[in-house]
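One chain of protein is taken out of this complex; the other chains stay put.
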Amino acid sequence: MRLAGRLGGAALSLVMVAVLGFFLFRVVPGDPVVSMTRGRPTTAAMQAELRAQFGLDRPLHEQFFSYVSSLLHGDLGTSFTFRRPVAEVIGERLGPTVLLVGTATLIAVGLGLWLGVRAAWRRDSAFDRATTGVSLTLWAVPTFWLGMLLMMVTGDLFPSRGMRDTDTAPDFVSQALDVAHHLVLPSITLVAVVCAEYVLIMRSSLLEEMHAPYLVTARAKGLRDDLVRRRHAVPNAVLPAITLVFLRFGLVVAGAITTETVFSWPGLGLLFYDALTGPDYFLLQGLLLVTAGAVVVMNLLADLLHGVLDPRVKAV
Amino acid sequence: MRVKLCALLATAATLGLATPPATAEGPDILKVAIVQQIDSMNPFLAVFQSSTEIGRLMYDYLTAYAADDQRVTEGLANRWEPSADKLTWTFTVPKGKAWSDGEPITAQDVAFTYNLMLTNEVARTANGSFVTNFSSVTATDNQTVVIKTKAPQVTMLALDIPIVPKHVWEKVGDIKDYANDQMPVVGSGPFVLTEHVPGQFIKLRVNNTYWRGAAKIDELHFVYFQNSDAAVQALGKGEVHLVNRMTPAQFDSLRDKADVARNKAQGRRFTELLINPGAQTNAGEPIGDGNPALKDVRVRRAIAQAIDLDALLQRVSLGYAEKGAGLVPPVFGKWHWQPSPSEERKFDPAAANAALDAAGFPRKADGTRFSLRLTGRAGRAYDEQASEFLKRQLGDIGIPLDVRLVSDNQLNEVTTAATYDLAFSGWATNIDPDFVLGLHTCAQRPGADGKGGTTDAYFCDKTYDELYARQLSEFDEGKRVEIVKQMQARFYDQVPSVVLAYDNALEAYRSDRFARFTTQPAQGGVIMAQNGMWGYYGAEPVVRATSATSWVGWGVLLVGFMAVVLTVMVRTNRRQATAEERE
Amino acid sequence: MNGFNADGFNADGFNAARLLEHKAGVAGAAILAVAALVAVVAPLLIPADALDVTRVTDPPWQAPGAGHWLGTDHTGRSIALLMVQGAGTSLFVGLTAAVLAVAIGALVGVVSGHFGGLLAGALLRVTDFFLVLPALVLAIALSTVLPRGLSTIVLAIGLTSWPSTARVVRAQTLTIEARPFVERARALGGGHGHVIARHVMPSVVPLVLVNATLAVASAIVAESTLAFLGLGDPTRISWGALLHQAQLHGAVPQRAWWFLLPPGAAIVVVVLAFTLVGRALEAVVTPKR
Partner (left out) sequence: MKNTGLELRNLTVHYGHKRVVNDVSLALAPGQTLGLAGESGSGKSTVAMSVLRLLPKSARVDGEILLDGDDVRAMSWGRLRAVRWASASIVFQGAMHSLNPVRRVGDQIAEPMRLHNTPGSVTELLSQVELPEDKARAYPHELSGGQRQRVMIAMALACGPRLVIADEPTTALDVVVQAQVLGLVKRLVAEQDLGLLMISHDLSVLAETCDDLAVMHRGELVERGGTREVIANPRHPHTAALAAAFPVIGDPNHRLAGPGESTRGAFVLQERTEGPRVPSAAEPLLQVRDLRVDYGRTRAVDGVDLTIGHGEIVALVGQSGSGKTTLARTIMGLRNPSSGRVIFDGREVPRKGRALKAFRRQVQLVLQDPASALNPRHKVIDAVAEGLRVHGLPGDEESLVTAAVERAELRPASEYLQSLPHELSGGQQQRVVIAGALVLQPRLLVADEPVASLDASVRGEIVALLLRLRRELGLASLIITHDLGLAWQIADRVAVMHQGKIVEQGSVEQVLLDPTHDYTRALVRAVPQV
């Protein structure tokens, strides 16, 4: 029942995203046919042909209905620019983004929660102050600036762009090391910004629990301090923190876009940019749907995960 | 447990450090930075400049342009003959040229390609304009192609259409859905496409059976960059070997860089300032909302006179451009037009002021005459800076500017809807000037619905149109050059736009890896974005000595980093452990 | 809540901690005061010619030195002066966007919290929807759609960052509405207007203030991001726009750190200051248990 409601809500959100995407990007100025053919010898007749190919000659509402109906068939449309199905184009770029975002999120969550717990448990200690201070500062740092600084500071240590060198040996180990080498700066950038948020979330979440009566109970039972923390405080505090971590996934997406731009990381963020210059309507719509979809799914996951981890939720 | 996880992650992140830099031995690879996306590898669909350029490496055209002087030379065809009425052209495709899979290249392939475009609307997407005037294409035998045109066409030797192998493409069902990604892609050019990872890179290897002889490099990689800044950086680090489209500042930054050679070349592009001359559709209906004052050619001339092209050249282009005049850049020497001293409008604000007074636009009490909007592209360095200069210079003649820097799309929209007074624009020109001249004919203005136009200057002049028609059927090149120059003079005189500058193409390459490249033209020519593939084809690698990489330094760094991480974690844990006693 | 409170059981280290936070908040406020002063006063003191690219005569890309203690940019303008000039734009955009976002958020929050039924359901749905949309993506799309200019940036940031405020305000409204004193007010005959004006608003306002302060911080970062991506108002100097220029004209390959470092550092300092003030306010506003 509750699950059904959540799923329904998520589905509704996606529908709204699809509708919004359609109209929002139609308002983006520019005629895709003109920008496609600019600088090439073209005739008016050819432009008209192209327009008909893309269905841009039809009235807006017709375009909308055909978009909706193909969407219902799982077809995201065809990219003007790449002349291929949007789903395929996005699919190609999904991997790098998932790799970057996944790596960064894993590190950020691990590090963030760990630091947050330590900081909160020893509130106002030097460790806490340092952690909180650094986190607040990193939180204030614009992602792209950090990326550029890192690039400038590290000089020749790391490659300045992309995910792979073209002349790396084809065996798996070399390729993996090459990708890892390229991944260092982008993921540090993304981790720095996202992790800061997670530290603060975890810290305040644990601080909320610090005066819970059940901790007094645990101490009264004779538990060691770290056992009180590990067995009682953290399991409680980590629940809202994890939920928030999942809810803040939009932040990761935003960070990924800027990071990808700075490091020419061949993911969805870069694709988004290229699509905007078209404007490649169907690709933009598809991207919005995918990114918003990712956030929706993350929210849903957060919900489900919360249900699994927190026994109290089942009763509701 | 969480501690271990963190340590593991840190290790994983640091492992990247241990990666060896590019191997020093192995095949000669030329890595080229590209900033523009690749839209499609299907030559019938690819419209981006980057894709077209790679297409040239994969497929030869019927004819080519020589590297040294850009004259028409042998492509797939080595001989051509127009009929007396210029309506029938006979091309000869000699024996001995082969596709990269070994099949011979014949006239059948040429006829197949052209006929595909004639019959299939989708196949016309990229290069359709070249065949609109064709009435039939037939291969009379394996060596002869006969093309009949509806009207005489002067550009028959400038058909920039990649010829595809019939034996591959006749099996293609739907051109629209064909990505042309059956690696290696069968082609006729000096390189063969072997791998394409969208958004990352494109790999080509040398075509050893190329009829001109194999290129000196083994592989050619195009690496994608989000912006030229990153590309320039990568060049500095040696991650790529060849970069173009640099900004003057970037170009300057490489001046003293070791192992980097710069190439300042004459470019095919010009930058112009559009002056809305009262835009109309092709039916003569006014569109847009240009300031009516600009309909007066005297006003347009006065504006042109008030712009200090030299200042823009020095301060904005940092000298990396040539002063603008006609529509054809000087790189195409014979077509280029320069005003004679008597025709030239010299920078003269006083004269401009006087002209405006005379034209009936006196200064008002506040010292202004009328204000204009100046639209440019945000993010294009030239527009951002030049607008500051124009603002000042036009301000001096009593025309305050409202500068609007907008996105690429918005700029397109503004120019196609003619909702501008002044706007920055620019075009890349081809060896044959037909395209850039044709842009400014009345027919290129949009239809009643505001669509279908290709001009953004909205120039419509009877004299000019007549000249255009004449040059199109003038097969005597000397006479045609004359007409083309007359057209440019007319354009200059009527000023629907001011050609501000012919931008230099700024390129740089790793001189420690490559000794030289073939430029087009030979003097002051470009390496990339040629009307041909000479730059890549003629790349000569340096004979290299193996260089040792400092593995030790990497190792030390790695170990040090790990040690710091571990120490921090252990110490925190210990402190935590003792802290429990304090509670 | 229980006997612990009354016995002062929880009266531990909070005071010290709060004092500390306040100290940071005071420092933040001081930084902001200086930044505001710079933003307001400095443009009056900068000679008009100094920032006009057509008039400057100094060589470009000068490293910091005696002449220009933060060096010059690609046109030869003094970075220090540009920084000062840019402060106003960055702060203005940050403040107005935050005000816009928080105003929308507060309105939606109070309305959906106070009134039940369909309206609240719909508003909640919309809030959730906007919460789900990746704000940056939406802001980028918006700033591509709308004409360039400060107002566009403000609108793009404002329209995409209100949902979190709406959530918080709604939660607070619901909390207040569940308090017995609101029931008492209803029992006294108080209508919607009375309850909102006398009970809900006074307790929401401090929260809104905190949110606004924090929203300014993120709005400034958002502005810099949009400007960096080239979506800002190119005719105005802001810190983000400076970074955009730095990247556009190749500061990184030139190692022109003086062009890259100061604008970013200024953003960090000001954003941090807003955050510290916001957190201090939060600490004061939310009663600690």
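For clarity, chains are labelled A, B and C in written order, and residue numbers in each chain start from 1.
The rule we apply is simple: a residue touches a chain if its C-beta (ideal position, glycine included) is under 8 Å from a C-beta of that chain, and two chains touch if they have at least 3 such contacts.
On a predicted model such as this, the values are computed, not experimentally measured, just so you know.
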>> Among C:H199, C:R236 or C:R279, which one touches the chain that has been omitted from the display?
In response: C:H199
> What residues on chain C make contact with the chain left out of this view?
Replying inline: 2-4, 6-13, 179-181, 183-191, 194, 198-199, 202-203
> Which parts of chain A are in contact with the chain that was left out?
Replying inline: 212-214, 216-224, 231-232, 235-236, 239, 309-312, 315
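Basically, only the chains that are shown with their structure count from here on.
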> So how far apart, in whole Å, are chain A and chain B when each is placed at the average of its C-alpha atoms?
Replying inline: 34
> How far is the middle of chain B from the middle of chain C, if each middle is the mean of its Cα atoms, in Å?
Replying inline: 41
> Using CA atom averages as chain centres, what separation in Å is found between chain A and chain C?
Replying inline: 22
>> Two-or-more-chain contact residues of chain C, please, as numbers and ranges.
In response: 144, 247, 252
> For chain A, what residues touch not just one other chain but two or more?
Replying inline: 28-29, 151, 261, 276, 279
>> Considering only the defined contacts, which chain B positions touch chain C in the complex?
In response: 227, 229, 232-233, 236, 247, 249-250, 252-254, 311, 315, 378-379, 381, 384-385, 387-389, 392, 403-407, 409-410
> Along chain C, where are the residues that touch chain A in the complex?
Replying inline: 2, 4, 10, 13, 16-17, 20, 125, 128-129, 131-137, 140-142, 144-145, 217, 221, 224-225, 228-229, 240, 243, 246-247, 252, 255, 257, 260-261, 263-264, 267-269, 271-272, 275-276, 279, 289
>> Could you list, by residue number, the parts of chain B that touch chain A in their complex?
In response: 2-3, 5-6, 9, 12-20, 22-23, 26, 29, 31, 37, 39-40, 42, 45, 47, 49, 121-122, 124-126, 128-130, 132, 176-177, 179, 197-201, 203, 219, 221, 223-227, 230-231, 233-234, 237, 239, 406-410, 412-413, 416, 427-428, 430, 434-435, 438, 444, 446-447, 451-454, 572, 575-577, 579-580, 583
